[in-house]
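Excluded from the complex is one protein chain; the other protein chains are retained at their positions.
Right after this comes subunit A.
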Amino acid sequence: MLTDLQAQLRQAHAMSVPVRIVGAGSKQGWHAPQQGEALHVGSHVGIIDYAPAERVISARAGTRLAEIQAVLASQGQMLAAEPPDFGGHATLGGALATGWSGPRRPWAGAMRDQLLGVEILNGQGELMRFGGRVMKNVAGFDLTRLMVGANGTLGLITEAHLKVLPLPEVETVRVFELPQADAIALANRLCAAPWPLSGAAWQGGLLRIRLSGNAAAVATAQQQLGGEPDVERHWFARLQAMQLDSFAPPGAEQGLWRLSLPQTCPPLLADYPQLIDWAGGRRWLSAPLDAAHAINTSARSAGGHALLQRSQAGWPTAPRNPTLLALEARIRRALDPRQILNRRQGD
């Protein structure tokens, strides 16, 4: 399988033909369409090694996240970044390529923080390994973490080694009825104190605070924080899986944006419906596509950025710093000289 993938990439490189990397296709509709022949990674599957005592798991890129999470859970462990599994279909390779992390990210780290090593095929079909299965490794440039969030444009991830963490003994949610501004302020005040937090999200006038840890610590925190129990069951699980109503496909001429902002940023574009995660650091916003300019400008002037994440009518890109764009183009050519990997349609 690996040699097939390598042969296909070598040939595509030789002929300068674009290829688009396809895992399970679970995120179709969540990104702009790409050019070229499909390169199917979905059957390059399997957990290669899992040593619970080492807190490291290694798997091929086509392995379903759901399978990995189930195997980890059977040993009382988890992928602490909580990547969304898109109804159980998402693959490990796709989760790394997009780099999306779930509600636990501000406390347990992002997807890239859990990645210890990768095997990749670059745009010339060269097989390379960076990082490894050890916790600390500063040998060479960190091409391992660079792969996360690169959307497959720097190489095809074929195998990955991930750090895992123990599942918390207890998890509970407390709910506070608060307007957006007060919710952001309270969530950040809690973040600035040593509470056993693992989630802080606001939607529809309710701030949900998730507590994780051992039973005694969570019980004490719950008592001191107050709030109400959550009547909605598995709300954080649905947030992680991106199955809340906020994530539904937008209507025609509508878009779903992901705003990445400083966590303490006061309510921004509050006229549009929002789901706030990461104690304010990530905000999902539904708005008409023609509001793109206003959204990008607001996010940038607040010290963050906006990305259009779902749309049925085009994928306008936000303007970015030209110095960084030029540098990124050079980095891309360093790994994929003919830019055959996951080129956007129209590029």
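The criterion applied here is as follows: a contact is a pair of C-beta atoms (placed from the backbone, for glycine too) under 8 Å apart; a residue touches a chain by one contact, two chains touch by 3 or more; residues count from 1.
Assume contacts and distances are computed from a predicted model.
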| item | value |
| --- | --- |
| Missing subunit (named according to UniProt) among the choices "Glycolate oxidase", "Phosphate transport system permease protein PstA", "Amino acid ABC transporter membrane protein 2 (PAAT family)" or "ATP synthase subunit E" | "Glycolate oxidase" |
| Selected residue (touches chain absent from view) among A:Ala7, A:Ile48, A:Ala73 or A:Val134 | A:Val134 |
| Residue of A:Gly109, A:Pro267, A:Pro288 or A:Pro316 touching the missing chain in the full complex | A:Gly109 |
| Which of A:His40, A:Arg174, A:His305 or A:Arg338 contacts the chain that the document leaves out | A:His305 |
| Missing-partner contacts on subunit A, residue numbers | 51-56, 76, 99, 105-106, 109-110, 112-113, 122, 126-130, 132-143, 145-146, 148-150, 154, 165-166, 169, 185, 188-189, 191-196, 213-214, 216-217, 219-221, 258, 260-264, 278, 281-282, 303-305, 307, 320-321, 323-325, 327-328, 330-331, 333-335 |
